[in-house]
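Missing here is one protein chain; the remaining ones are kept as they sit in the complex.
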């Protein structure tokens, strides 16, 4: 059975290779190959899951050693997979949602001439993401980590002819690289500390290391997580990443890849548990991003960017939960999975809307679409209810648990985190209601485009709606299923461990508060956007709104602090290289030439000058010979 | 005594003479004959190199297939060759790259000498007839000399070929440009060639003094020989004790030459000129093959002969290498010329290699050796595709390009792969080596390791910026006519891409070959890897379940 | 007389000859100054020969005379041919090649 594990990765990888190398011949049906291989991988995942269920909790984790990858003395990096409860959860999410999105893309990308390549990249992404979650050591994880970065780069920039897409792709990769630097350093620290970077040995020995070292490792892992999961301060790429085709945003920038940071922190729980300072950093990052993303989400008129802000914010929840330690790990993952369903569903919904609206993304040009796109409206609406935490839907359960856990952290810290989480819940309800209202309710506000074509909003084809429906099911029921009998918690506990916190509030109080916040947020949004007509041209807005529209000035900050000085430095160094270093060498050459030209003048051409130089030379020679004796 | 190694070196040398002696290329058919002969010779060399690698036993003696022929007895010199893991890896690299470079430069020697002086070579003149022969013969000559350098186990023999390879290289740079320069490209190119030669000659001459000094010191203690193995044995057994000051001076003499060749900051400024002005194939030959002799020699000669001095200078050198990593990357970001950008990227990469060599850990040095191979392959892919692009558009300026992926998707794709390899994407060969170098460096000098890691961000910047500016966006004027890769060009790029991927996922054959030699080098400098603070239990990795 | 005096004279003559070479312009005079230097050497040789009581120095002096004569032949030939070309015996006029 274990031999299926490599096949999980191999299936989509083969798909990618086949589609990239296959050439034009595969243009017509390549996308079906890719979809089939994604589904195959999902099937393998299900089989492994079933197999795992058949064993008792302690023996569910298996490892599959493939081959020795980089063997150098004292440095053993293996290609080895570890399948346990945590990774199978991800495998199912990735391959499941992945397959749905492949299916959706068949319709969505039907008219793109480079569709074959798109599917190749999607398959490549699946393979890389599976490597990421299946690796049994950090270095192999790193391969998957950057592999998904590559896939993300290729897919964000899929429409390369748009300079904005190409720029966004590059930006995503480079910001991620900063995070990757953290992962590299973390791995190096582990190697220096433990002589290994495989999960099991490192976690087993982590207790021997000093807290300082562990904190350092933890902080570096956090940096990595910030990059991949778009957490403050490396959040800036996610909004731009929406330049990619919408299925990509759904799969990579909502459901799976961006949550890799959460996976990393939860996976490294054994390290974080021993490094409280690092944990504090994690929760701070999570809490800040939670609010940051929410605020940005409130101000965006671009539907995908609003959803991206939401994604950032929701991952902030997860990161915060992961930072809470054993009280939060399982809930972080739980929210991750439910978020995977509803956010992917909503992105697909957004894609469906754009599909019907000639790729218009500005919500101020939507309005009243519920009549034209009933399925999209229904699925999107269910996702909406899930994300704002409408009681009974999946988001309600998973977010609730995180808020509880935040309070359970205890002390002032617990209060601060809990209140942040509640505030976040309110804001979430606000911006999601805003999206919902602007898109599906109110008057229609769309206008003919430049050539006078009316958008003719229409429902999307089956291949697109079916995945949306499936995801909507997940959005509705997953939470309840997971919470029922704490099944999800028990499932993950052998991997992540679990601890009950000491919450100052009872669970019911928290639930009540959260629901109240949610209702308040939603009501406010309805008040602002549902009760009065929405101007097509955005109002100037408050200072905060304007800042939020500019992503709270993140790019301005980066530009001022990094890009401009960096460019100036590069230009200075280019100058220094040609004028300074080369100038020095050329100057030296010129100096020798100058000496030569000057020295040449003693060659006057007059015999008597030559004789004089000989005579002088003789005197010097005689004198120095005599001098040598006397010295 | 086996003659395999000398045959490996002699075949390209003989091929160079043969190619030069073929009838003048008055007709296209004759020119094709010349090229085919040269290519066949290089493929034969590849076969011999493969035979060397196949007969090399990783677990065996440090130097295998050794042979020694009396050459200049008066100076204690014998023509000794021997293959160790490091040398064999680089021999393979050379033998693989040369046929590809030839294939890539198939038409580089025909046509006008340069853009500006198009009419300066009258049709039917002696020169126009002999250009093809000259180009391919020079490449083969470089190959022969590089191979000897990698295999020499005699300091003098190494020096001779280290130095002599400058001459054919010089003519390759100065004589054959890429037809993409500005109006004064002739002048620029000859400036580049002279700069290349003078820098390296100065380095070589300083080394000459050190080579002589080494002999004198050794002869004083009854070890009048240039034999590397004899000298290192004598040094490690204490029979030859070089006084610390002398050792430092000699080390610096050797190192200076290697640092110029490598090239290490701040001695690097010849490389951008040389790579920028020459043909893409020549640029690959410079950066992927010839420069490797420098880093290779640091590992074999500096460390092996002057262990104590190496340790003394290691921190300084590491700092310079570090500066090179960051500096090269930053200057690459600021470049306007594609080939110069690749050159500065290489300078950054050479910083990594030197870092790995002088970290004096097994990861660092294995990584550095792998880095030499991987950088050779990946930069070759990147540079050659860039060359194909430049030859189509006739410009090296980044600003002249845009949207190439629209008109030439395969070209753009391979160019991206080259760029990704350059930025050490995991799964590709350079990642393995770069990470090993970083780990090796970090485990002894954490601060340097951390700063060096910053280089991976900068690498992403220059590689992707270049890709973005040239390949994406709307199709620029002048680019519309760019054709996609031809079969010949694909045949050049495909093996390189395949190797990049293969060595990224399965580098074990290479590491197995290199590790024993690295351990031997480390024992020569009396260095052991720093032990982990809290080693994990013997259970390594999985397999518990 | 103290033989040292002959040597002083020889040194003086040599110096005068050398100074002449440096100061005079006429090629013939210049050459004569060289001859003076040779003869200064001859004087020194003969003096030393006398001091050491062997004949080597004197023999060399004879040889010097022969050599000087040969030099005159060659030298005059060259100088005269130049003079015929340029109508000047000044060495400062022979200044086509320099730097």
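List of remarks:
Note that the chains are named A, B and C in the order they appear, and that numbering of residues resets to 1 at the start of each chain.
The criterion applied here is as follows: a contact is a pair of C-beta atoms (placed from the backbone, for glycine too) under 8 Å apart; a residue touches a chain by one contact, two chains touch by 3 or more.
Definition applied: contacts and distances are computed from a predicted model.
Missing chain, UniProt name from the options "NADH-quinone oxidoreductase subunit N", "Autoinducer 2 import system permease protein LsrC", "Sugar ABC transporter ATP-binding protein" or "Transcriptional regulator": "NADH-quinone oxidoreductase subunit N". The missing chain, though absent from the view, touches A, B, C when the full complex is examined.
Residue-wise, the contact with the chain that is not shown comes from B:201, picked out of B:4, B:18, B:50 or B:201.
Within the whole complex, the absent chain has one touching residue among B:14, B:212, B:475 or B:533, and that is B:212.
Contact between subunit A and the unshown chain involves residues 589, 592-593, 595-597, 599-600, 602-603, 605, 607, 609-611, 613-614, 616-618, 620-622, 624-626, 628-629. Residues of subunit C that touch the chain left out of the display are 7, 10, 14, 17-18, 21, 27, 30-31, 34, 37-38, 40-42, 44-45, 47-49, 51-57, 59-60, 63-64, 67, 70-71, 74-75, 77-79, 81-82, 84-85, 91, 94-98.
Panel shows subunit B; residues 70-75, 117, 120-121, 125-127, 130, 134, 159-161, 163-164, 166-167, 170-171, 174-175, 186, 189-190, 193-194, 197-198, 201-202, 205-206, 208-209, 212-213, 215-216, 219 of it touch the chain omitted from the view.
FYI, only the chains that are shown with their structure count from here on.
Farthest chain from subunit B, judged by C-alpha centroids: C. Computed from the mean C-alpha positions, the centre of subunit A lies at a distance of 36 Å from the centre of subunit B. For this pair, subunit A with subunit C, the centres built from the Cα atoms lie 96 Å apart. Under the contact definition stated at the top, not a single residue of subunit A touches 2 or more other chains.
In the complex of the two chains, the subunit A residues touching subunit B come out as 20, 59, 61-65, 67-76, 78-80, 82, 136-137, 139, 142-143, 145-147, 150, 153, 157, 160-163, 165-167, 169-170, 173-174, 177-178, 180-181, 184-185, 187-189, 191-196, 198, 200-202, 204-205, 208-209, 213, 566-567, 569-571, 573-574, 577-578, 581-582, 585. Listing the residues of subunit B that touch subunit A in their complex gives 266, 268-269, 272, 327, 330-331, 333-335, 362-363, 366-367, 403, 405-406, 413, 420, 423, 425-427, 431-432, 435-436, 438-439, 442-443, 446, 449-450, 453-454, 456-457, 460-461, 464-465, 467-468, 471-475, 505-508, 511-512, 515, 518-519, 529-537, 539-545. Those residues of subunit A lying in contact with subunit C across their complex are 600-601, 603-608, 611-612, 615.
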